[in-house]
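A single protein chain has been removed from this complex, and every other one stays in its place.
So, subunit A:
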Amino acid sequence: MAYRDEQLHEEKVFKDPVHRYIHVRDRVIWDLIGTPEFQRLRRIKQLGTSYLTFHGAEHSRFNHSLGVYEIVRRIIENFRHRPFWNEEERLLCLTAALLHDLGHGPFSHSFEKVFGLDHEDFTRRIILGNTSVNQILQRVSPDFPKNVADVIHKTYPNKLVVSLISSQIDADRMDYLLRDAYYTGVSYGHFDMERILRVMRPMEDQVVIKYSGMHAVEDYIMSRYQMYWQVYFHPVTRSAEVILSKILQRVKELYESGYEFHVKPVHFLSFFNQEVNLEEYVKLDEAVVLYYFQTWVDEKDPVLSDLCNRFVNRHLFKYIEFNPNLQLKQWAELQQLFKKAGIDPEYYLEVDSSSDLPYDFYRPGEEEERLPIHLLMPDGELRELSRQSDIVESISGKKRTDHKLYFPMDFIEGLSERSKIKKRILEILHG
């Protein structure tokens, strides 16, 4: 039997708190789960710094990747024998679902921002490079690694296959919403996924939703909206994210200035030199990063030591709502005041905007801007969701963005009571 068709003698089952069970029968999928590159995802948290806000949010990209695989497996089971579905694409879909987040690094959002990296690029490099994952994919067929990478990067010619893993209502989003809601412990974020899976229909180049399932999709959109503001954009999580970015920025600056580290950042050198190779990339996980942060608490450099202490011991920056347009002058004044007070604004004053985070909520958008969710009407016509659903229209029509100013309140409070600088800083911050 060809490797691609090989089945395990007995089905393997992972117990999962979100989907109850994750079923694996394909030898290829089982072998991929066992590779070091996939096992590494156990050491990368799904929600980055959110665990500092929601203490339950310690789940990993490993859990999520298995979850996405399981959802796609169930969708495909429902698609069997339906028009437009080609059963030959089954293994490709399952593999792409499993490996879609393979290139995520530790606290990847901050890392990518500071070092100008893109995890999608590393996913591709792991799949196509000299790795255990690649060896397994090659055994399926010589072009299989490239096809998997193309599906994940949305450039595979069969758009139906792509849309299962990445579209406005895909397995990736469905898993992370349910999983993140479960692990953060929030009461929103839940929706009837089983119902959505039952009303999904394959079309020529996209997955659409049978009209009768519109209310289940409304619930999904609502949960996406609530999770966006209540979990993903939580201001405390963003405070931790700001500090994390500042640590990386500081370490890089110290390294470039020739600073003698007590604990040299060996694992970061290729990131500083902007020549990150695959071997070094996969070695860096969150356990390694947190080890460095812990040791840098004792570094001589006061800024690095302080920032690491803040992160490790959850001594975060405070924040206020900030309007960068109306408060442009105050921003300039605050920078001057911070400098005069001996607090470096480069590391201790930051405006964080909603666009700085990698999450979105549903917007139908303009024609041909981005593929929306389509409902399959009883007469066979396709209609964009917000044109049919008042609930979705009311949410997607509203534009909400926000900006917050982050600063170390303890430093400001520590300034002399008689200091005019302190008085003026507090006047600005308290409006």
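One rule holds in what follows: a contact is a pair of C-beta atoms (placed from the backbone, for glycine too) under 8 Å apart; a residue touches a chain by one contact, two chains touch by 3 or more; residues count from 1.
Convention: contacts and distances are computed from a predicted model.
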### Candidate names "MoxR family ATPase", "YwgA family protein", "NitT/TauT family transport system ATP-binding protein" or "Branched chain amino acid ABC transporter"; UniProt protein name, chain not shown
"YwgA family protein"
### Summary
Per the whole complex, from A:Asn86, A:Ser355 or A:Ser394 the residue touching the absent chain is A:Ser355
### Sole contact to the chain not displayed, among A:Arg4, A:His23, A:Arg43 or A:His153
A:His153
### Query
For the chain left off this view, which of A:Gln274, A:Asn325 or A:Ser416 is in contact with it?
A:Asn325
### Query
Hey, which subunit A residues sit against the chain that's not shown?
118, 120, 153-155, 157, 159, 163, 167, 205-206, 323-325, 328, 331, 351, 353-355, 358, 360, 363, 365-371, 399-401, 403
